[in-house]
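Missing here is one protein chain; the remaining ones are kept as they sit in the complex.
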Amino acid sequence: MSLKVVVIGGGSSYTPEIVEGMIRRHNSFPVTDIVLVDIEAGKEKLEVVGQLAARMIEAAGKAIRLSWTLDRKKALENADFVSTQIRVGGLKARALDERIPLSHGYIGQETNGAGGAFKAFRTIPVLMDIAKDIHNICPDAWMINFTNPAGMVTEALQKHAMHKKVIGVCNIPYNMRHSVAEILDVDPANVRIEFVGMNHFVFGKNIFVKGVNRTAEVLEKLASDNLDYSPANIVNIGWSKTFIEATKLLPSPYHEYYFHTKEVLQKDIKSFEEHGTRAEVVQQLEESLFDLYRNPDLRMKPKELEQRGGAYYSDVACSLMDSIYNDKGDIQTVNTRNNGAISDFADESVIEANCVISKDGPKPLAIGKLPYQVKGAILQMKAFEELVIQAAITGNYEDAYLAFIMNPLIADERDSKVLLDELLAAHQAYLPQFQK
Amino acid sequence: MSLKVVVIGGGSSYTPEIVEGMIRRHNSFPVTDIVLVDIEAGKEKLEVVGQLAARMIEAAGKAIRLSWTLDRKKALENADFVSTQIRVGGLKARALDERIPLSHGYIGQETNGAGGAFKAFRTIPVLMDIAKDIHNICPDAWMINFTNPAGMVTEALQKHAMHKKVIGVCNIPYNMRHSVAEILDVDPANVRIEFVGMNHFVFGKNIFVKGVNRTAEVLEKLASDNLDYSPANIVNIGWSKTFIEATKLLPSPYHEYYFHTKEVLQKDIKSFEEHGTRAEVVQQLEESLFDLYRNPDLRMKPKELEQRGGAYYSDVACSLMDSIYNDKGDIQTVNTRNNGAISDFADESVIEANCVISKDGPKPLAIGKLPYQVKGAILQMKAFEELVIQAAITGNYEDAYLAFIMNPLIADERDSKVLLDELLAAHQAYLPQFQK
Amino acid sequence: MSLKVVVIGGGSSYTPEIVEGMIRRHNSFPVTDIVLVDIEAGKEKLEVVGQLAARMIEAAGKAIRLSWTLDRKKALENADFVSTQIRVGGLKARALDERIPLSHGYIGQETNGAGGAFKAFRTIPVLMDIAKDIHNICPDAWMINFTNPAGMVTEALQKHAMHKKVIGVCNIPYNMRHSVAEILDVDPANVRIEFVGMNHFVFGKNIFVKGVNRTAEVLEKLASDNLDYSPANIVNIGWSKTFIEATKLLPSPYHEYYFHTKEVLQKDIKSFEEHGTRAEVVQQLEESLFDLYRNPDLRMKPKELEQRGGAYYSDVACSLMDSIYNDKGDIQTVNTRNNGAISDFADESVIEANCVISKDGPKPLAIGKLPYQVKGAILQMKAFEELVIQAAITGNYEDAYLAFIMNPLIADERDSKVLLDELLAAHQAYLPQFQK
Partner (left out) sequence: MSLKVVVIGGGSSYTPEIVEGMIRRHNSFPVTDIVLVDIEAGKEKLEVVGQLAARMIEAAGKAIRLSWTLDRKKALENADFVSTQIRVGGLKARALDERIPLSHGYIGQETNGAGGAFKAFRTIPVLMDIAKDIHNICPDAWMINFTNPAGMVTEALQKHAMHKKVIGVCNIPYNMRHSVAEILDVDPANVRIEFVGMNHFVFGKNIFVKGVNRTAEVLEKLASDNLDYSPANIVNIGWSKTFIEATKLLPSPYHEYYFHTKEVLQKDIKSFEEHGTRAEVVQQLEESLFDLYRNPDLRMKPKELEQRGGAYYSDVACSLMDSIYNDKGDIQTVNTRNNGAISDFADESVIEANCVISKDGPKPLAIGKLPYQVKGAILQMKAFEELVIQAAITGNYEDAYLAFIMNPLIADERDSKVLLDELLAAHQAYLPQFQK
């Protein structure tokens, strides 16, 4: 029996992680075939990563057939799982997402604000195409997306693609769980957080260790010690005691963009002046990584990859595929169709939620009403997401503008137009839907 | 460390089953104390059951302290779990619930129609009292109710009692799962049914065996072979091919009351003429059981108990306590707060649903919208339940009457009054809330 | 300036009423053109009615151009209002809707139960065609439908037709208002009833006379005097004091089918044995009416028309057209899109509600939650309606079957199939959508 995983965006620097994940889990999740797929522009990187992955598999002594190709359709034949980790326009496009808003005094970030909207505009049409191929070629395959903005991308696919077996993953819930474990000095495997919200806008509501509710303790520590629990690539100001006591929720690192806007902006501008955009920093990191990858003696994922920012994404994805394949019924936090779990949202909204994972995919646990403490912010963010998705699909200028004025990081009606026009011009090559 | 289970209605003929369940699970669920509680009227039965339970524990060689008492408050001290299996008014009251409607040409049944409403009217105030004691004496204890009508009772407690750690259990989902296993000739442990609806009005939506969706196969067999999968105490007419093909759902045995009303009524009348009410049949069964229980050589649950009708109730309850105690995170089907799981219902409605069971109790998996096929019937039944609960709490005659006219088994506005008045008079002793 | 009204089903015996209505309102609603349209099978009746209408207009001395035709498309050119009052299959089909259910012991009625569903199955496709013509030929015209079942027909058109300017009218709210006026001995013009529900399943919630709430008084009289306030063609058993006191609502005459089912059935069977079906009685009435209409000396609507049953339908329609034309902003009770008015319903459901009538059409007043007293029955009926509409559009056998088992007047799963099959066979000629 075959078990085939196709990695789209296989030339990504993250690929060694997902390959390592599959090697490590080979006993329970016996992959027989891995195909790495990329586009012409990524050909050289694909070759480097492919060679490294081949060495890794060989070193591990696992019976996995590995190949790499630019022929996506061919690769998809008989696939059981398709992971998608792409970057439309590459880091150059990301630099524009960061630079242009910053130059007007707005936060420039690849998954939030104006930059996040444009990443969605560029990404959604490409993933719609991939989903279409999957639907035609391997309709039973699960599509596991970790391309950002993962929540909006998943909602766009759930709403507009024929292929419905799509799950979005992110490492933030994973990181939050590990940070809590660190705070409490317990094994992360024993920590369960009730998450509520959407990708990059998720809150932790209750925290259990071996089933015992220890939320109050975690919040108290957070409020008093101002502990640092942010992943590497997230600005970290720290939360005030009042914020924690009033919300009684565990914020995600991305909430800093919304509740520490001025300080984050100052930090970002300073950092930009010193190091350029985050995209440019990452660009250098990437180059160093690829230098390592090219080393023919390297036969495992290098430690340096973890500094890259999105660490554990792939681990989260492997874990998910494993549970689906084995009908495990364990709980994982993924992006999936709401289906009533949050009663304030439409059934067809996508949420980031604790789900029971079985062969039939993720089923979110019911959450009920949004916490009154932050209901307003979550509802507004979901409305913004809906406008972004609509604009990404239709290429309608007015929808894109509405998304901008409905985003709390932009809102200003004149600047919205300025940012929008400049970003549309800058990204023109990757936004065919807007060229009508 | 102690682990104490209090069994209210301990003199019930079912008690040997729950005791056996705790003996069998003693490794994983190491009960240290069992206290059987009953009321004055059940004193003699409590003694008989207590003695049998003591012999069972001794024979099993388990370190469990067992006692029995009429002092409920004392029993509840330090309890971890409280199971409730009571019958207010005893089988005599049940006989009236069955006899009075039948005498007017209406279905007389202890959990459906007029009889079901009256069982709720008698039961809810008593369980409210018990919940109040638990709240005051052992507020951290889980109350596991298997007194019928289990769904309405749980909703009444969730809405009106201070103690919120209440879970309702029923053996119907268990039986449906086992019947499906039989139909497919597989191990019941591998069968998972997505349930939707309420207690005694639950449908199976998707059927998985080891994660593979085999719903179509089960429905086809049901439609073609007219397989019998009803538990002993449920009338069984069998479902037509058209019904199964149109609903694409697995009905519960209780749905026969609603979709085979005429035939069930005829059968019931015939059976009544031949054997008296079901209550009277059960009365005899109970007497035979107690004759067996009195035998000092009996040191285990007798086989005959299984014919009693409610078989596996206690097994379901033990399984639930085990998973809570061990924070297992497995999926069980229980009656709990909707919390958004079914988007057509209020968050505070109680549903019978698949739940992840942890130390923090059951969390239902999100279900989304009710199946369009049977939405109307489910919504009406829930509205009926709400009226029954309101009447049970307030003792308001008009609310009780509204429940009757909103019940599809009654509906007739004049007969509703006739039945209601006759039942109110007959059960007067157990309905203090209506005596105002 | 022209003001053109097209009457589809112009050969109906009701037409003199609508013509009279337009004559009477000619000062405020200055119709310039009336075109009566019918189908080949109704040609002779159309001629008779046309001639009568011409005499009426002449006698009244109004400057209205009148014509009659079988060419619907031509007639629709430049129409401002299109009224639709058709009977697909004629009274013969109605007789079958009544006879077949009755023969199996079920209520046979043209707008309720199995008969009502089949009237919808026959009518909806034809009205969809008419709406399509309107959309293409006179897209600004308002379609005023008084073909039964008026609520389901309006919902079908609102959901599935391109033409959205559709309003359903019925004389029941009008009659209820007049009956209340009679009970209180006041001018009907001063009575306002807050209606809640759907066509033929509407309840009166609050009753105001000149703005003063007199609900209690009306209900008290209804409960004590058992006043008769049913229109001629509705069975009348009368409501019990308990029903009125518990529901605190003014029932519609059609609710008798649901809460007096047994008695209505007995009456219907008796009446059938004595006079044949209602369709057959109406057939004779119609023939007598046409005999009158043929009299060249008749120059006005004959008194006898009022006995026909649907009296005031046309008055309601004229009143509605008048208010739209004049942007009156008064309140009328019509069938229109819910749009949130009843919060338990989807926005796209059609309800029978008090609406402000302006040039822009009807806007329902917000009602909020359904009354808890009858919520279950209303929700079930709406779910039944949705299934009927779905079956009428798709011609799907299983949807039709689901509608039957979800209807409280049928419900039995085996009889549902028997009735459905027999009715499908009997009406085959008028159900092209089911012949696939």
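We call the chains A, B and C, going by the order they appear; numbering starts again at 1 in every chain.
Operating definition for what follows: contacts are C-beta pairs under 8 Å (C-beta built on N, C-alpha and C of every residue); 3 or more make two chains touch, one makes a residue touch a chain.
What you are looking at is a predicted structure, and each value in this text was computed from that prediction instead of being measured.
K.L.:
Which of the displayed chains are touched by the chain that has been omitted?
P.N.:
Across the whole assembly, the hidden chain touches A, C.
K.L.:
With the full complex in mind, choose from A:303, A:414 or A:436 the residue touching the hidden chain.
P.N.:
Considering all chains, including the one not shown, the answer is A:414.
K.L.:
Which listed residue, A:77, A:187, A:245 or A:287, touches the chain dropped from view?
P.N.:
A:245
K.L.:
Specify the residue from the set C:1, C:63 or C:212 that touches the hidden chain.
P.N.:
Selected residue, touching the omitted chain: C:212.
K.L.:
List every residue of chain A that touches the chain not included in the displayed model.
P.N.:
239-240, 242-243, 245-247, 258-262, 372-377, 379-384, 386-387, 390, 397-399, 401-402, 405-406, 408, 411-417
K.L.:
Residue by residue, what part of chain C touches the chain that was omitted?
P.N.:
192, 206, 208, 210-213, 327, 329-331, 338-343, 347, 356, 358-360, 363-369
Please note the rule applied: only the chains that are shown with their structure count from here on.
K.L.:
Are the chains arranged, by touching, as a line, ring, star, complete graph, or other?
P.N.:
line
K.L.:
Of all the other chains, whose mean CA position lies farthest from chain C?
P.N.:
Farthest chain from chain C, going by C-alpha centroids: A.
K.L.:
Roughly how far is chain B from chain C, going centre to centre by Cα mean, in whole Å?
P.N.:
Here the centre of chain C sits 45 Å away from the centre of chain B.
K.L.:
CA centre of chain A versus CA centre of chain C: separation in Å?
P.N.:
55
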